[in-house]
Every structure is written in C-alpha cells, then in structure tokens.
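With one protein chain removed, the remaining protein chains of the complex are shown where they sit.
For clarity, chains are labelled A and B in written order, and residue numbers in each chain start from 1.
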Amino acid sequence: MLLSQFLVLAAALFAFGVYGLLVRRNIVLILLSVELMLNAVNINLIAFESVLATPEAIGHVFAIFVITVAAAEVGIGLAIVLMIFRNRKSANVDDLNLMRW
Amino acid sequence: MTFIDWVSAPVNWVFAILGAVVLFSGFRVVTSRNIIHAALYLVGALAGTAALFLMLSAEFVAWVLVLVYIGAVIVLFLFGIMITRAPTGLDEGLSSDQRVLPALLASGVFVMMSWASIDAFGTQLVGSVGEPVPTEIIGDSLFGRFVIPFEVVSFVLLAALIGGITLARRDLSPAEEEERSAV
Partner (left out) sequence: MVEMSQLLFAAEEIHAGDGGWWADTAGIMLVLPFVAFLLILAFGKKLKYKGGEIAVAALAINLVWATVLLLMNANGGVLDQTTFEIGHIGSGLVFELGWVVDGLSILMFFLVNFVGLVVFVYALGYMKDDVRVDWFFAAFSLFAGAMLVLVGAPNLIQLIIGWEGVGLASYLLIGFYWEDLDNVRAGNKAFLTNKVADVGLILGAILVGVSIGSWDFGAIDFAAFEGAPELAAVATVGGLLLFFGAMGKSAQFPFHIWLPDAMAGPTPVSALMHAATMVTAGIYLMARMFPLFEYMAQNVRIVMIVIGTVTLFGVGLLAIVADDIKKVLAYSTVSQLGYMMTAIAAGGYTAGMFHLFTHASFKALLFLGAGSVIHAVHSNNMSDMGGLRKFMPTTFWTWVVGALALSGIGLSGFWSKDEILATMGEQGLTVVLWISIAGAFVTAFYMGRATFLTFFGSYKGDGQPHESPRIMTVPLVILAVPAAVAGVLNIPGLSLPRLGNFTEWLAVRLVPMGDHHAEAINLGLAAAGLAAAVLGVVIGWLIYYPDKDTQLQRDSFEIPVLFPLLRKKYYIDDLALGIVALIKGPLARLVDWTSTYVIDGLVNGVAGLVKGFGVFVYDTLDQRGVDGVFNGLSAAADGAGSVVRKWQSGRVQQYAASFVAGALILVVLFVFVI
C-alpha cells in the first residue's frame, strides 16, 4: 500500500468537505462538512503514523485529540444553531448577514 | 511500484473498495438534497474511515471513532436537525446556486494537496497490515508525554459541556426565575 493513496484519498475527502462548506445553506450541513474535513485529517495522521511507527504512537494520540475536540465543537456548534433557530426561526445561513457593511 | 504490482496485492483491492465507499459517502454528504440522508451518508463515510484505520493498524482509534463519532456526534447531529425543524423530505434549498466557484476552489485544494503529497512521498510504502498498535502504548503516551494536552482537552470538553448547556438553555421568564431560585 502506498502512502500516497491514503493521502490522496484524504485530500479528496477534504476537498469534498470544502465544497460542502462553501455550498450548503443549512448550518447543520455546514457543520457536517466540517466533520468530513476533520475526518480527512484523521486519515492523514493515521497514515503517517503507520509509516513512521513512533514509539509513543504520536499520530494515534493526535487523532484521538482531533476526535475529542471535534466532538466538543459539535456540541457547542449545535447549541449555537439552536439559539439561532430560536431567534430567527430559520437555519439558513444566508439569513445571517447582519455583520455586513 | 507499477500499477500492475499495486493491483496484484489483494490488500489494495480492499483499500480500493473501502476508498470508493468513503468517497461516495463523502460526495453524497455534500450533495444530498435530503438532510437526513446527508447525516447518514456521513455515518457511512465515518464507518469506511474506521475500516481504513483498521487496515492501518490503528485499532484503538478506529473503535474510538465508531464509538464517539458515529455513536455520539452523529446522534447529536440528528438531534440538531430535528430541533431546527429542518424539512425531512426533499429540500431543494439546501445547496446554494452558486456552485462554480466553490467547486473550483475545492478542486484547487485537491489538486494542490495531492500534487504535494505525491511529489513528496512518491513511492513510500506503508507497512503491511500487521499487528495493531497496542492500546498500552497510546495510554502511556497519553498520560506520559502528552499529559498536558490531555488535561487541556478535558478542559475543552468541560467548557463545551457547560457552554452548551448555558447556550441552549431556554430563556426563563422572571416569574419562573423567582420560582427556581426560591427552591
């Protein structure tokens, strides 16, 4: 197995995530796309770890950290989405343009 | 290594299938017109990723992924979708109309990253699927060298917990505040 194949795979996933981030109108779907991107990063980390085989399994540890933080972030993110929905009765990101010029 | 060599190793076939699943799921996440489907497709992508992790000897991480990510985060997402009363059927307005520029940007990102990767790591081989990395090593590392990041991350989780509760709390009317504080 080539290292590059994993990296390319991760890159493609990341690209999908970027696309989703920029295109999706629902805030929840945007968060979903972010998760996709984080996932791609994880793949990268694990792939490199399996090549490097560090004594402390650094790649694995970081992947765990990433997952943990992603979870925390989702929690907060959804709480915010909830508040937005309560105030605006809409989860459409196009409506959230008060900080315009 | 040539393509023939690559194809002839069975482990690469497994990789190809898993990769296809992951990619397809990822693609559907961002293009699905049904919001629930998008969330579920993410489950698929994550599951595929977990399998890939297993291939890469990252057993612990794979199961953590399944437990935490799929088990909790996706559920959380579904909760969020429900609470925000998203239309559960087909919804045309989920994606923006302007797709060209994001597509270009995404392609650019993909091209740049893959080029960099291939250019840098060309024919580097990953070790064959072998013994999974012992959880013991991860544990030692987590409470050894990375104990401070570990603690910090636990703080992050705590903050997220408290923050989430505070943010999502329903605003109480003054009468209810009185009632609650009297108790």
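Note that in this section contacts are C-beta pairs under 8 Å (C-beta built on N, C-alpha and C of every residue); 3 or more make two chains touch, one makes a residue touch a chain.
Only a predicted model underlies this, so the values are computations on that prediction, with no experimental measurement involved.
From the options B:Ile36, B:Leu54, B:Leu76 or B:Leu105, the residue with contact to the unseen chain in the full assembly is B:Leu105. Contact between chain A and the unshown chain involves residues 18, 21-24, 30, 93-94, 96-101. On the side of chain B, the interface with the absent chain consists of residues 96, 101-102, 105, 108-109, 112, 116, using the contact rule stated above.
Heads up, the rule we're going with is that only the chains that are shown with their structure count from here on.
On the chain B side of its complex with chain A, the touching residues are 1, 6, 9, 11-12, 15, 19, 22-23, 26-27, 29-30, 35, 38-39, 42, 45-46, 49, 52-53, 55-58, 60-61, 64-65, 68-69, 72-73, 76-77, 79-81, 83-86, 93-96, 98-99, 101-103, 105-107, 109-110, 113-114, 117-118, 121-128, 133, 137-138, 140-142, 144-146, 149, 153, 156-157, 159-161, 163-164, 167-168.
The touching residues of chain A, when paired with chain B in their complex, are 1-29, 31-33, 35-36, 39, 42-43, 46-47, 49-51, 53, 55-61, 63-65, 67-76, 78-83, 85, 91-92, 94.
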